[in-house]
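Report on the following structure.
Take a look at chain A:
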Amino acid sequence: MTALSALIRRDIRIALRVGGGALIGVLFFLTVVVLMPFAVGPDLALLSRLGPAILWLGALLASLLTLDRLFMADHEDGSLDLITMSRTPLELACAAKALAHWLAAGLPLIVATPVLGLLLNLDMVATSAVALTLLAGTPALTFTGMIGAGLAVTLHRGGLLMAVLVLPLSIPVLIFGVAASQAAIVGPMTFGAPFSILCALSLVSLVVGPFAAAASLRHGLD
Partner candidate 1 sequence: MTLIDLANPTRFLALTTRVLPWLAGATVILLAIGLYQSAYAPDDYQQGATVKIMFIHVPNAWLSMFVWGVMSIASLGTLVWRHPLADVAAKAAAPIGASFTFLALLTGSLWGRPMWGTYWEWDARLTSVLILFLMYLGLMALWRAVDDPSRAARAAAVLTLVGAINLPIIKFSVDWWNTLHQPASVMRMGGSTLDKSFLIPLLVMAIGFTLLFVTLHLAAMRNEILRRRVRSLQMMQASRVAFSNEVGTGSHQENASTGAA
Partner candidate 2 sequence: MSLGPYASFIVTSYAAAALVVVILIGWIVLDYRNQTQRLRELDRSGVTRRSGLSAMDAP
């Protein structure tokens, strides 16, 4: 337990120092959101219709951008060797690292959502619906993304290959995240159905992700 909490604390501390902290994640998110109106054109009605989608895309991209080095850095400096040798099961260590990543990179996005909602012309209900779906769904993004991060170590490859392998896995999360937000805003579906699927996806990924990542790390050492 101390082992895992030490790992989480270390990873968060490094993320805050090296990544420049939560602020930077939020800034990136903000940039994507600001970018969209330029891409789509200044049509407020369309923008607020696309709002949840844009926020979800921003979250997906932000996690994609940072996740591929989740294990790579530890691999390159030899930390991963020691982590693998330790008494802590590798699955738990992987989960702890992913959790730390989510706390440092995912959570601030959710906190920033209300501000971005304003920019996208979303009302209170819509904004809180999106924030809620992000809260339920971003763990799934992180925990499916960690599979790619594990593969990146095994294959000695990162970047686009990882994105290509991971993106198909995160599509369902995106679908249901956006669907649940839309349902809350415009109907006609109920919010509950897609939202509970989203939660289910998160729970499944919480289990599958660490196991898959640990499996590929274990086989990828050399």
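How were these picked? Simply put, all candidates are chains of the complex that A comes from, given by their letters.
The rule we apply is simple: contacts are C-beta pairs under 8 Å (C-beta built on N, C-alpha and C of every residue); 3 or more make two chains touch, one makes a residue touch a chain; residues count from 1.
These numbers were taken from a predicted model, which means no experiment stands behind them.
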- line: Out of 1 or 2, the chain that touches chain A in this complex is option 1
Candidate 1 contact footprint on chain A (complex, rising order): 147, 150-151, 154-157, 161, 164-165, 167-169, 171-172, 204, 208, 212, 215-216, 219-220, 222
